Every structure is written in structure tokens, then in C-alpha cells.
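Note that one protein chain of the assembly has been removed; the remaining protein chains are unaltered in position.
Think of it as A, B and C in the order they're written, each chain with its own count starting at 1.
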Amino acid sequence: MNTSTEDLAEFRAEVRRWCREHVPADWRRAQTVAGDAEFVAFQQAWFQELRTGGYAVPHWPAEWGGGMPAAQQVVLYQELAAHDAPRLVLGFVSIHHAASTLLAAGTDEQRARHLPAILDGEIWVQGFSEPEAGSDLAGLRTTARREGDGFVVDGQKLWASGAAHADWCLLLARTDPAAPKRRGISYFLMDMRSPGLDVRPVRNAAGESHFCEIFLNGVVIPAENLVGPVNQGWQVAQATLSAERGMTMLELAERLGNAGFRWLVEACRGPAPGGGRLVDDPRVQDRLAELETEIAGLRALCLGLVERHEAGTAGPADASVVKLYYSELLQRTMDFAVEVAGLPAHTELRKPASSGWESGAWVLDFIGSWEWTIPGGTSEIQRTIIGERGLGLPREPVVPA
Amino acid sequence: MNTSTEDLAEFRAEVRRWCREHVPADWRRAQTVAGDAEFVAFQQAWFQELRTGGYAVPHWPAEWGGGMPAAQQVVLYQELAAHDAPRLVLGFVSIHHAASTLLAAGTDEQRARHLPAILDGEIWVQGFSEPEAGSDLAGLRTTARREGDGFVVDGQKLWASGAAHADWCLLLARTDPAAPKRRGISYFLMDMRSPGLDVRPVRNAAGESHFCEIFLNGVVIPAENLVGPVNQGWQVAQATLSAERGMTMLELAERLGNAGFRWLVEACRGPAPGGGRLVDDPRVQDRLAELETEIAGLRALCLGLVERHEAGTAGPADASVVKLYYSELLQRTMDFAVEVAGLPAHTELRKPASSGWESGAWVLDFIGSWEWTIPGGTSEIQRTIIGERGLGLPREPVVPA
Amino acid sequence: MSAGPGTAGAAGASTPQDVDDLRELHRELRDVARDMLRKTAGRTGDDEAPVPVDWSLLAGSGWLGLEVPEELDGAGATFAEVAVVLHEIGRAAASSGYLGSAVLGVGALRLLEPGAGRDELLAAVAAGEQRLAVALPAGDDVTIPFHVRPATPGDAPGAGGGARVDGTAGFVLDAAEADQLLLVALDPTGVPVVVRVRPDDPGVTVTGQPVVDETRSLGAVTVDGAVVDAGSVWQFGTDPQESVRRLLDRAALAVACDCLGLAEAMLEATVDYAGTRRQFGRPIGSFQAVKHACADMFVRISVGRELLAAGVAAVASDDPQAGVAVSRAKSYVCVAAVDVAGRAMQLHGGIGYTWEGGVHVYLKRALLGRALFGAPAAHRARLAARFAEPADDPLTE
Partner (left out) sequence: MSAGPGTAGAAGASTPQDVDDLRELHRELRDVARDMLRKTAGRTGDDEAPVPVDWSLLAGSGWLGLEVPEELDGAGATFAEVAVVLHEIGRAAASSGYLGSAVLGVGALRLLEPGAGRDELLAAVAAGEQRLAVALPAGDDVTIPFHVRPATPGDAPGAGGGARVDGTAGFVLDAAEADQLLLVALDPTGVPVVVRVRPDDPGVTVTGQPVVDETRSLGAVTVDGAVVDAGSVWQFGTDPQESVRRLLDRAALAVACDCLGLAEAMLEATVDYAGTRRQFGRPIGSFQAVKHACADMFVRISVGRELLAAGVAAVASDDPQAGVAVSRAKSYVCVAAVDVAGRAMQLHGGIGYTWEGGVHVYLKRALLGRALFGAPAAHRARLAARFAEPADDPLTE
């Protein structure tokens, strides 16, 4: 497939056509009041719709149904954002984290078992964080004890987004309690219908309950569901992180630029409280130009990361740079949106399910932006990673216990 | 002395009268091209002028020629700034650091010897920093060896502002090399005409040479010039810090508000490059209002620190709060000044000697602002002090050597 | 972190002894308020929404009449004391009708010409018998929202001698719970007046406006041809335009007091958490990333406290230049409060982002506070108007 300017223009026209025909009209209103079941049904239906168009897993290898060049993916995500298409929220872990783990470290059997299933709607959840292991995954306490042909898992997971609807879980658990902290951890695929498993939703700061606690009491995982070698789980998790990051961010950057920021500008074109329009206020203009510039930088950064990842030239901290920058830029942008939107913004009490991180319910979007600066390694942790792995600065000395 | 509104208004009128009669006309031009000798002569003359007016050492105790209530000092500094009076640059360490050390920890003999001399123009320099002890004074290597009736000092001092013109030096030197880092340091008054002493100016980033290195080779200090007990020098230095800080900042805050910021606003009232005036640009207005607000906060903070210090209720990190906040606010303000002043600001190649930290030569002023964020404990160190002493957060764990 | 510098002003105090007495008084008031609010604030009901502080507790505390003259059974105190209470309510992120009744309601009434109706109402508010809300501009647009004209028989049967009121105001604090509403209105000659109506008067509609911050009660007040008797249209005691400005300044400053209180609470909670939560084998507060962020919060709060104290002193002493100090305090403190609450959420890590963790309550309240009664940019624009031409006496005192 070529990515010349002409080919991309043609592809864009094709996606535009598709979006005009397939993006559901007025889904926002319905999803704003949707219950859980409606949300799941809508997500599954939209995923299949995208799949029919060939747009569900563009980032997967061609043999599994993807194979779209990064430049085309950018166009796809731009158009989906510009046409206000629903986002794949429920299947996010499935098509990104689960798939990239299976592709990078799974067995042929695991891939054959799960990749087609994901295309058919299998939902995954990530089971990494724990109460005592937030940013410090080395503090993981969940154990997986070898027993016969499998492992028996006990422990507790936190911040497992979407666990209530998940079929499968990417699980990190400690298989060698005696090993040093980052060693002795293994990576499993866990069936969420296993006995001994209890899922409880946790309400987040924005009032949504997609995060869950997962309680694990003697859950049995067959040995064939181990990913990579025993005790190498931390390394497996790290290795897939960079790949995931680039691909997920490609979409999110275009959403921020072509949905979130565009709505913000449109909102500023409406009448301002004291008369006139906000967009004609030089203070607002200045800030909009600054944010647009930063978002343009983000978009280029994300594309660059994907390209370098494909070329095998990505730096050891590139994924952290993108995560940190996106998180804080999202937060800054939403903060500004809250400020310019004034009091009426505070009356938006629910954001539509299936929407992006910037839904237009700016106050909730701003609060939701901490879901980016905290989970998956806080901004503070990302800065440490960038300093140490990206710049080679000396590590924090180890403190005697 | 009373500080009612009426009394302050009367005092203000008196200071205004004095300023109109005594502030030298057009001193800026002369001081911009002044050589070293002219600078020193001008500073000494201005100090005596202020002394005649009763304004040289308002913060000293009444018995030594001061005794002015803080509220009056504020008025004094406001008017001196508003009338663009020269600053006491050369005598700064003498009337602040030296005096407060002598008052708090000196002997009667030391006070009687030096305080009147300072009024007569005795110049002091602070000899604290060393090449290996920048922000970490505990790393001090200069030694003072007991020998007969005195101490013999060897070592090197850095960043000694004004050492080239100084008569005396406030010196920290290690008297017990075996003691833990912050112990075993003593505090001395050192005669700068002592044999074995060599002073070399160091050019700073702004191109000025008031900083000096002091080389000490077998310099003899008589025992009577010890301040406080042997090996308690670090504590003496710390104890006087808070007092100094409040008093020095009271003046600097009013300079920033009533000289620096006012000139900045005046500059913005002139014609802008593309026509119109900068002060009518809402972006500039917004930033000016923000800076003015922050400066108002600084001024109140400084007065509060002096008052709490007098009342004995100052918090353990109050001095650090003021130093950190002033430093960074000065830097932000100068940065903005450079930006709005545009290309012409870059042609100001010298700032007038005897002027404040904001002289109107904005580029040099901006660069000079690092003299506030680095020496005397960097901003990073101040944040650590605030976190640990002000908020009681746990200290950085000690690393095994 | 004990009470630092600048605990709300010393207006009216002229000797050092007076100042000390007032400080002591404020300290006591603060301790009582903190204790009471700790016990009652922060509870949620079955619907998980915050339960307001019991009105009888507020009435019993005497806080409702702090600024009501002693002869009307109030405490005869000033805004300086009200500020202490507001600050504590903010610290507790308490849900209460205090702002609507005791701060805006009493504040509006005290700006009016004295009279029997007004005095009666002041006494009733002080006693907690009547709850008020004041319908005044709540955002950046300060256009007066209501209009009054003489009523004609066409407006209502027998309406002669009365007045007809029209207009609408959004985001009116504590409107839904108010027994009486004070509408800031323009009379037919364009002079601001205050009109008293009741929520159930014909033509008056009060609609709740739920906001993301569940600790605040806001409502839209729509008045469509309501007819009131002449005794319910009240004149301001002095320059009416100036009086409206003072009322708006009071509202803005009240929100700033609240915001400083909640920022302090967030810093304290963060320091506590950082001292106990361990990661990488150490309390997280020993890491510079956390420690220095807390130090920055401390600096912001220290500066905000000084600016707020200046605003409170100016308003409490009816300083004609109070607007400058108010706009400084409102713009600085409310931005700082959002930043501090946001940092608190960040430094609390995962727990900070949960509903249970409670940090979100403060962040939402701070965000609403930033928008209420003039966004920071609006207050800065007001300050900046002074820069256009040189002042007679340019000294910033």
C-alpha cells in the first residue's frame, strides 16, 4: 500500500464517505443516558460496524486483519474524530494491550485462540495495579502458586478498567516471592469466568464506575495461559508497552486535535457572556493558538513514535514522553475549556458513554484527565523514566530497608 | 512611635520631601559608565546621605540608630523606590547580614567595635560558599586550626559578593574536621586586610564582577573574632537567616512593586511596534494584572514575615517561602519585560551600578535574576526546606556513602 | 501547618491591643467552627449527595447574624468574622445555605436604607427563622438581571401602588432553600434597587440548577410579571451603583475565602497522605517530586492568604478602593485553589482519583468557585483598567 499524497487523499475520501454513511446519528444523546447494557451493546455493534469497514484493527498485522500504514491510520483517526464517531472504549484493551501482548509474546495457540475472538467481540481487562503497587509495580503482592498443571492465584487487583464486562484478563502475579522485586513476576491470560473471582466496581472522581477491583481467591489458571517464560512477566509487560503506546496515542492525539480542540474553538465562536465572541478576545486567541500548536506537536510526536517503532529505532523513553506529554496537554486543554465555558459548563452532569476524553462536558472531562496523569505510571514516574532511561541520569540511590 | 494611618501619611510626606531634596539627579547615567572607584565613592556618599536623613539603618534597634516600625519602613522603601533612589548595594551585607549576626550572636565588644564602624562606612562581605559547598553548606572544606590565641584559616571561598571592596568578612570555617557535617563549623569575623588573603573577581553571567573568589592561606584570626561558641557556626548562621531575610526583602519587594513594575507599565504605555500601545493589548493587560497581584502578595508576605519575626511567631520555613517566591517572581517579571520590550531591549549593554534588581535594562535584569534563584540556597533547596521544616514531610533518606 | 500570617484582617482595630484581641476572637471562632463542621460536614445521604449542615446548628451558632447589628439581636461584628466562618466552611467543603443568607442576604440588607421591613428581616435572618437568597449576576456579565416598573391594574387586580418585576437570573446561590428572595433590579429610571419576593409569589419561579459540584445549591430565578407591594421595593442607602458593586465584591470575596479554606484542607490532606503512603520502600513525601510540589502549594496558599486578608480588611472597613484588593484576592486565590486541589488529586495517586477518596469534592468546588462572581480573567481585566493612564499617586500601597 502506498502513502503518497494522492493515495492518502483518495483514502480520506473513502473514509469520509464511510463515516457519513455509518456514524450513528445522535448517538451522544442516547449514550448520555445509557445504562450499562445499552453501552455494551452499542460498543459491540459499533465495533462490528468498524470491522465491516475494515477500520476496527488497522494497526494489527495484515495477516490478522490489519496492516494499514501509519499515515493512513492517521487519516482514519482524523476523519473518525472529525465526524464525531463513537470511540471504542470497551474494546480498547482488547485491540491494543491484549493484542500487542499476544503478538509480541504469545504462543501460536494463544494467538489463534484469542485474536479472532477479539475481532468477534471478546473483551479484555488489564490486571496490573494493586493497592500496594500503584506506580511501583515492583510492589506486586498477588501470587500465583504452581499446582499441578496450572497456577493458583490469590490477591487483589485495582483500577481494572472495564473488568465488569471483561471475558479475559491480562494478569501479572508473583510466581517467585523470594526473587528480587521486579523479578519473580509472571504474565497470565486469565478467564474472567473462573471460579474464585469477584469483581466490584469502584466509582471514580468523575462519577463513573468503569474501574473495578478484582478479588482473586484460589483462581486456577491453566499453564498454557502463561505468556512468556515463568518469572519474566515484568519484562513481557515492559516490552509491549512502547508498541501499545504509540498505536493508542495515534488515535487519541487526533481525537484531541480534531474533536476536542475543534469543539473548543467552535464554543469560543458562540456569543460570550458580556457580548461579543470569545474567539475575538486576544487573550483567548493567544491561548487557543498555543494549545493548537502543542496539539500539532503531539500529533507529530505520536506518528513519529509509531514510525520509529516500526523501524526499530524508538528510544527507551519515547513511550513515556508521549504518555506524559499527552496527559498533561489534555489536562491543560480541558482546564482552559472549563475556564472559558464559564458557569454553564458546570451544569453538564454526565458525559456521554462511548465518547472521547474530551466529550464537551468540560468539567467532567477536566476531572477525567487525571485518569491519564495517574494510572499507567503517574506523570512523576514518567519523568523519572525519561530522566533515567532517556537521558541516562543516575538512578535514585537504593535506600537500606 | 505610632503607626496609625495619619502618622504614616505624615511620615510619607516627610520622606517624599526628603527624597525630592536628596535623591541625586540623573545618577543613573553616571552610574552606567562608572568605574569601580566612582561606584564605591557614590555608594559611600549615598549611605551617609541616608544616614543624615535617619534612613540608613531603619531596621536596626533604636539604641544603634534604627528603631523604625515595620509599617514605616514599608513607607520609606516605597518612597525611595518611587523616587528612583540609588540602592545601598555596597553596604547591603554590612547593614543586614553583618549587623544581624552581631546583634543576635556577637559579643558586646564586637558590636561596639563594628556597628558604629558600619555606620561610618565599613564594608562587609559574606564568606560562606565554596567550590564544593554550593547549596550544601555541610560540604564546607575551609579549615580554621586553633593556634595559640587565634585560628589559622586555609581554604577558598566563592561567590563572595563585593569582596574586592570589603573591610571585613563573615566567615564560616571548619574547626572540627572529625565532627559530622553540619557540626564542627565555626563563625568568624575576618579582617580583609589580613596577610595570606587573596581576592579575585569572578565575572557573572550578566558581565559584572562583583562576585569574588577569596583564597585563604594561613590567615590568622584572633580568638576574640569568633562569633558564638566554637563548632556552633552553622547554627549561628541559620539563626540569623530568618531575621535578615525579612528585613532585606521588605525593601526588595517595594522596589519590585514601586520601581520595577511601575517602569514596566510605563514602558507598556509607550507606542507599540505595530501601532497602538501595548498597555491596550488585552494579553499584556492580563499579564500585568497577574504580575501586579503577585507583587502585592509578595509585599504583604514580606511585611508579615517582619511582623511575625518581631512577635516571635515566624514559622521555620517562612524565610524560605519569601526567598523562593521573590526569586521566581522577579524572574517571571523580568522575563515578561524582556518579551514585551522587544528587540530594542537587547541593545542595553550595561545596567547602572547602584540600581535595583530591575534596572530597566531588562535583558540583563532577567539574566541577573538567576543571582536570586541560585545563590543563598537554590530554589530547589528552598523547596526542600519548605517541605521538610515548613510542612514536616519526611527527609530524603541518608544514602550509605 | 498552624494558622499563618494574615488571618482575616483587623478592620476596626486601631491599637495593637485591639488587633491582638481581634486575633484571639478569630482564633476562637475558627476553632469552634472547625470543630462543629468536622462533626457535621461531609456526610452523604442515601442518594450519595452531600447532606447540608443542619440549619438549626447554624442558627444556634450565632454565625447567621454575625454582621447583624446588636440591636437586632445580631453579633454586631464585621465581614472579618464572617470571613473566618466562610474559610472554615470551605475547609470542610460543607454544604450549607450560609453564603446565601448570612453573607449575601445580610450584606444586601445592610446596604439598604434602614427601615422597619428591612430590620425585621435582618433580625429574622440572624435568628435563623428566614433563609435568604440574593439574585445577582453570578458570572462575568454583571448586567443587572431584573427590572421594576409601576404595576397597573392590567398586571394584577388591585395592583395600584405596587410594582411589577420581570427578569431572570441564573446560578443564584441557595435559591431553592430560600424563604425569601432579594432581587437586584433596576427601577424605571435605571437606578438599582432591591426587590423582596417569595418563591411562591405568583410570577416567581425558582428552579434548581444542579451542578457538578454537589456541595453547592444553585438555582435559576425567573420573575415574569410578579407584582409586589411598594414596601417590598427597597432603596440602597448610599450610591446605588456603588452599592451593587460592593455587593458583588462581597460575593466574590466570600467565594475566595471558601477557596482558600479548601486549598488549605487539600494541602494538609496531601501532606498527611505523603507522610504515610509508601512506594519504592519510602514514604512518598520523602521524594522531591512530592515534597517540592507540596512546597509550591504551601507558597501559593501563603501568598493567597495575604491577598485574601487584604481583601477582607478592605471590605470589612468599607474601603472605597476595596475592589482592587477583592479582584486580586479572587483571581489569585481561586486559580490557586484549583491548582492545589488538582495537585492534591495527582499526589494522592490512584486513591485520589476515586470517588471514595473525596479529593474530587474539593476539586469540583474549587472549579465552581473559580467561575462564580467573575472568572480570574474578568477580575484581572478590572485590575488592568488602572494601568491605561498614570495615576495621580502611583504608589501601590
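A few comments on the model shown:
By definition in this document, a residue touches a chain if its C-beta (ideal position, glycine included) is under 8 Å from a C-beta of that chain, and two chains touch if they have at least 3 such contacts.
Model, not experiment: these values are computed from the prediction.
Touch with the chain that is not drawn comes from one residue among A:100, A:142 or A:258, which is A:258. Which of A:324, A:343 or A:364 touches the hidden chain is settled by the complete complex: it is A:324.
For chain A, the list of residues touching the undisplayed chain reads 4, 78-79, 82, 257-258, 261-262, 265-266, 268-269, 279-280, 282, 285-286, 288-290, 292-301, 304-305, 308, 315, 317-318, 321, 324-325, 380, 382-384, 386-388, 390-397.
One chain of the complex is left out; on chain B, the residues touching it are 129, 134-136, 138-139, 158-159, 202-207, 211, 273-275, 283, 331, 335, 338-339, 342-343, 345-349, 363-364, 366-367, 370-371, 373-375, 378-380, 383-384, 396, 399, 401. Panel shows chain C; residues 287-289, 292 of it touch the chain omitted from the view.
Definition applied: only the chains that are shown with their structure count from here on.
Chain centroids computed from C-alpha atoms place C closest to the centre of all protein C-alpha atoms shown. Rounded to whole angstrom units, the spacing between the C-alpha centres of chain A and chain B is 52. Contact with two or more other chains is made by residues 282, 286, 397 of chain B.
Listed for chain C are residues 282, 290, 377, each touching two or more other chains.
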